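Before any comments, here is the structure.
Missing here is one protein chain; the remaining ones are kept as they sit in the complex.
After this line comes subunit A, so read on.
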Amino acid sequence: MLEVVLNDRLGKKVRVKCNEDDTIGDLKKLVAAQTGTKAEKIRIQKWYTIYKDHITLADYEIHDGMGLELYYN
């Protein structure tokens, strides 16, 4: 289990608990549940790498406490 921090630099900063084998799509659903935006509208990035929905967090090497950028589609 790990905790990821999503920040959109406009005031929304959420901490989400998830598993390593969750996909990015699942993470978006969790973020949507916490922030209230729709999951399809969320985009998770790291600098210019847009994270794809079907790849797991472990494959993206996202560890506990890591910060990700939250953007909107």
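Structural remarks
Basically, contacts are C-beta pairs under 8 Å (C-beta built on N, C-alpha and C of every residue); 3 or more make two chains touch, one makes a residue touch a chain; residues count from 1.
Definition applied: contacts and distances are computed from a predicted model.
Comparing "Pre-mRNA-splicing factor 38", "TRUB2 synthase", "Phospholipid-transporting ATPase" or "Putative UDP-arabinopyranose mutase 5 isoform X2" against the UniProt entry of the hidden chain yields the protein name "Pre-mRNA-splicing factor 38".
Residues 1, 17-20, 22, 26, 29-30, 33-34, 38, 40-41, 43, 50, 52-54, 72-73 are the ones on subunit A that touch the missing chain.
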